[in-house]
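Supplied in structure tokens, the structure appears directly below.
Complex shown without one protein chain; remaining protein chains in place.
Right after this comes subunit A.
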Amino acid sequence: MAAPMELSCWGGDWGLPSLHPESLTVMAYAKFSGAPLTVNTINNSWRAPKGDVPVLISEDIVISQPAKILNFLRKQKYNADYELSAKQGADTLAYIALLEEKLLPALLHTFWVEAENYCSVTKPWFASRIAFPLSLYLPGRMSREALNRILLTRGGPPLYSLTEVEAQIYRDAKECLNLLSKRLGTSQFFFGDTPTTLDAFVFGFLAPIYKVCFPRVQLQEHLKQLPNLCRFCDDILTCYFRLTVLGHSPAGQDTADANLQKLTQLVNKESNLIEKMDDNLRKSPQHPPRKLTTLKLAAGGEESSPLNRLSP
């Protein structure tokens, strides 16, 4: 617990702390469990990433895969699953398996295999964060590995061409998103009000799909039709990562809120005023001219106060 822990992982953009699903999962879990983690994003000046990313370094121990990193954090007493029952723990494992089998191939495809996306967004982004000359080689290798993984795990007969495999994996991914949405329902996190490992994994997989702007975005469009999952991602980003969904700084967001409040108050006042006028009209219909004069006075009296309030 006293040993400082450093996490080196890919950086973020488009309002996310990281673009890489596994890095995002580990960061989210660290926030949920309160683990003090210094995050070093890989950029040009950092030493070249070798092997797996994210990597957790604590004194002399180096751990590389998300599941192992999470285990290590739990052993250090940073446990986000403390209040889960045994059955919920079992459900966590099952849903993580579902994510890996059904959603991950489509995620990999969107990022690394889809030609337009890869050439216009992914490759330049990653290449800009790796030192030359590795930046010429490493994104290509990651792309080949992703394609390999998709074809080996999902590409057996009778799906003989990449387009058929693509169709199948996107169908599976959309079904997986629907299942997650049904499971989440209207609650804030998957197991009640506190986030757990499963929330970290789901967030890690969903947030890149949700936020990164690609030219080909069929998965993102499907995700946007599931408002509870979008709300889930936004909640975690605002609450745990202090990044607002619009990308403004928190101070800017506060003034925007204050303005919104003032405007709402003004609208409410005006609608109250209109209601009062209606009531007065209805109560005494036989003296319309007199009523009008009194109305004017009343209106004048009423309107002065919001006018006062308008000028800060």
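In this section, contacts are C-beta pairs under 8 Å (C-beta built on N, C-alpha and C of every residue); 3 or more make two chains touch, one makes a residue touch a chain; residues count from 1.
The definition used in the following text is that contacts and distances are computed from a predicted model.
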{"item": "Among \"Queuine tRNA-ribosyltransferase catalytic subunit 1\", \"Protein TRANSPORT INHIBITOR RESPONSE 1\", \"Metaxin-2\" or \"Potassium voltage-gated channel subfamily D member 3\", the UniProt name of the subunit that does not appear here", "value": "\"Metaxin-2\""}
{"item": "Sole residue of A:Pro36, A:Pro133 or A:Gly185 that reaches the chain not shown, by the stated touch rule", "value": "A:Gly185"}
{"item": "Residue of A:Gln76, A:Thr153, A:Thr194 or A:Asn228 touching the missing chain in the full complex", "value": "A:Thr153"}
{"item": "In subunit A, positions touching the absent partner", "value": "65, 86-87, 89-91, 93-95, 97-98, 100-102, 145, 148-149, 152-153, 156-158, 179-180, 182-183, 185"}
